[in-house]
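For reference, the structure I am asking about is given below.
Complex shown without one protein chain; remaining protein chains in place.
We just call them A, B, C, D and E in the order they show up, numbering each chain from 1.
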Amino acid sequence: MKRIKAIYPGSFDPLTNGHLDLIERGSKIFDELVVAILSNAEKDPLFTEAERVAMLRATTRKYRNVTIATFDGLLVDFVRKHKAKAVLRGIRAISDYEFELQMALMNRKLAPEVETVFMMPAVSYSYLSSRLVKQVFRLGASVKGLVPELVEQRLYEKVNGRSPRRKR
Amino acid sequence: MKRIKAIYPGSFDPLTNGHLDLIERGSKIFDELVVAILSNAEKDPLFTEAERVAMLRATTRKYRNVTIATFDGLLVDFVRKHKAKAVLRGIRAISDYEFELQMALMNRKLAPEVETVFMMPAVSYSYLSSRLVKQVFRLGASVKGLVPELVEQRLYEKVNGRSPRRKR
Amino acid sequence: MKRIKAIYPGSFDPLTNGHLDLIERGSKIFDELVVAILSNAEKDPLFTEAERVAMLRATTRKYRNVTIATFDGLLVDFVRKHKAKAVLRGIRAISDYEFELQMALMNRKLAPEVETVFMMPAVSYSYLSSRLVKQVFRLGASVKGLVPELVEQRLYEKVNGRSPRRKR
Amino acid sequence: MKRIKAIYPGSFDPLTNGHLDLIERGSKIFDELVVAILSNAEKDPLFTEAERVAMLRATTRKYRNVTIATFDGLLVDFVRKHKAKAVLRGIRAISDYEFELQMALMNRKLAPEVETVFMMPAVSYSYLSSRLVKQVFRLGASVKGLVPELVEQRLYEKVNGRSPRRKR
Amino acid sequence: MKRIKAIYPGSFDPLTNGHLDLIERGSKIFDELVVAILSNAEKDPLFTEAERVAMLRATTRKYRNVTIATFDGLLVDFVRKHKAKAVLRGIRAISDYEFELQMALMNRKLAPEVETVFMMPAVSYSYLSSRLVKQVFRLGASVKGLVPELVEQRLYEKVNGRSPRRKR
Partner (left out) sequence: MKRIKAIYPGSFDPLTNGHLDLIERGSKIFDELVVAILSNAEKDPLFTEAERVAMLRATTRKYRNVTIATFDGLLVDFVRKHKAKAVLRGIRAISDYEFELQMALMNRKLAPEVETVFMMPAVSYSYLSSRLVKQVFRLGASVKGLVPELVEQRLYEKVNGRSPRRKR
């Protein structure tokens, strides 16, 4: 019997409910799932690497085969180092899809033995992205239901004691 | 440790090199892969169910965790009967992708415990489909390189001893 | 003040929850909404025109500004006869969208004074279509949650007293 | 009878003929149409907020139910403050469409009582965008026919008395 | 100096203004352009092969380097027989585009020395297709501006002396 390990890479700045949904789905299909946080994906991340690790650890504690790691450099190098066989990616919109295919093809060129596997998050999260969450939060919207409660809390703390403006 | 079984459904009328490529990729990611031939997908198939089973058996013999089955009715009923956790589908073009998402969402509605997992065939097969293979073959083109050799042979036999017209 | 009447055309064979959702949304934006059933859209409809009218009437009774009508021939002729200013269409997937734009542009050419207006059904209905509903129903799946209860009942009656196989 | 007010938001930096076309179409469908200029959409706008307001006022004077306003912050807050029922958006290309759906779904999450309504500009404006207009203008191309005459004039004034290089 | 001959294949049942626009554009780029009518593309064409040849001949007479031919079988066989170097195809919508790429890739596989070249018809014809023209004509709409005048006339004759219902 095989033991299939998959890597789920991303920036997770911050983790959304869409990410969490995909982690749960991935944890059912693979023997081990490593969530790999891209350290310096954006020039000016909202959360530090350590904060993102902490939030992911706390919210994925219940999945026994999920671990959290960080990486920079080439994704395929990380995958090989971990002796993983698959990269897990979520797909939602068409534009996602094109970018994802391009990355998957490049990764296949760089590491032909690694497969990229796509899964769909719940359709109710199909419009969610970290960028959009940050954008509406900065404009004063509630992000309840868009991110895990812990992330919501951390977002309010980031902006210095700001109290939630609206509940829904 | 888990034992993940996946179903790869399709008409396979006929099996193309794109299908075969995906079967190989799937056999590496899953513990067991059941290729499930939809019995009466088309009103007037070129190959009978038995012929399609035989061709798939012969060409996938080398993959020890791949088995061939047939089904009609709802895919999710077949998946549940086999206690499989995943449905494997290949994605290539955008139009595929939309149809695949629609089917995956419907299947998730009908059987929420079953995940659809997408993988990419080799890019050199991105334009291949059973329908297109049949169409160009009927117009007299060589299908060498588009389908496994055995399928090529069976195609010629189907059309009554016709000899290959062109080699490339 | 204006009095804006809009036409929502379709086959409605059968009405799905996605259609119903769009009718509700449209009834809030327009003063009058006429649901226009295309009489002979398909060669072999599952429900007769009269049955479709009856199901739409029963399920839209609560919307006071919604009426049900039937038409054949050119949509823009029907729109003009009703002195309506707008055609309402739902958009979900990309493939929809292209077809919808093509029809909207043709209708604009045929009747420049008529505007096509697009609205989105709830995202949870994004994968629904009458064709898919009929297909999975015929294969024995429950369509609970996909169509209004009345339509579910009529579907079972159509297939001669067949009892629901599964509840979810 | 209802009185439907819609908000047409955008940066309008600068207003193009595509925008103007959509404003005219919207003014026919809604009782009131508020063109809402996003104050600080871009870091370094070509025209100030006041200039954009002035150009929009001058070019939409003929539509009696169209008013011009500015906003920053969340669009749905502006919509609610104005007791509007709908957000009007133009759709042209597929890439637009995806982004528009994402925004519409997020806005529906933030304010479920607000509907986003999509209309098509004239097909001859399908390739127009403010960004592209600025880009070709900066490279010395005539923008006659791409923007209203007043905007063309203001563009020339911006770049300090530059005279039009080409007429077509 | 080279002498580049291109083939523009299609059903042309009937010829639309979009086709004609592309023929004109192609005639400027290539030394010779052969419009190749696919003889039996549809099971039940509206116009016979001879009628389609006649309409294309009459409307393209002014382009001195354009000739009309018919073919069945593989397109690449026709291209090779004519010693042409390129296949010309019009692209409009995304869905077109995907189908066109698939066909172009298959043709490249069958005849690597033949290039497929894509051009865009005028944007005002972007929604036109032979199928849509036939459909609205059958429902009683005027097709003025959608097809050449000669084709319009032949359409009326086909349906037995029917007189044009509307002018615009």
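Just so we're on the same page, a contact is a pair of C-beta atoms (placed from the backbone, for glycine too) under 8 Å apart; a residue touches a chain by one contact, two chains touch by 3 or more.
Everything numeric in this text was worked out from a predicted model, so none of it was measured.
Although it is not drawn here, the omitted chain touches the following shown chains in the complete assembly: A, B, D, E. One of E:H19, E:R52 or E:K85 touches the chain omitted from the figure, and that residue is E:K85. Although one chain is not displayed, its contacts with chain D can still be listed: residues 93-95, 126-127, 129, 132, 136, 139-142, 145-146. Within the entire complex, the positions of chain B that touch the omitted partner chain are 94, 123-124, 126-127.
Of the residues in chain A, those that touch the hidden partner chain are 73-74, 76-77, 94-95, 98-99, 101-102, 105-106, 109-110.
Here is the rule we use: only the chains that are shown with their structure count from here on.
Of all chains, the one whose Cα centroid sits at the greatest distance from that of chain A is E.
Think of chain B turning onto chain C: fitted on CA atoms, that turn is 120 degrees, to the nearest 5. Judged by contacting C-beta pairs, the busier of the interfaces A-C and B-E is B-E.
In this assembly, the C-alpha centroid of chain C lies 35 Å from the C-alpha centroid of chain E.
Counting partner chains per residue, chain D shows two or more touched chains at residues 94, 98, 101, 105, 123.
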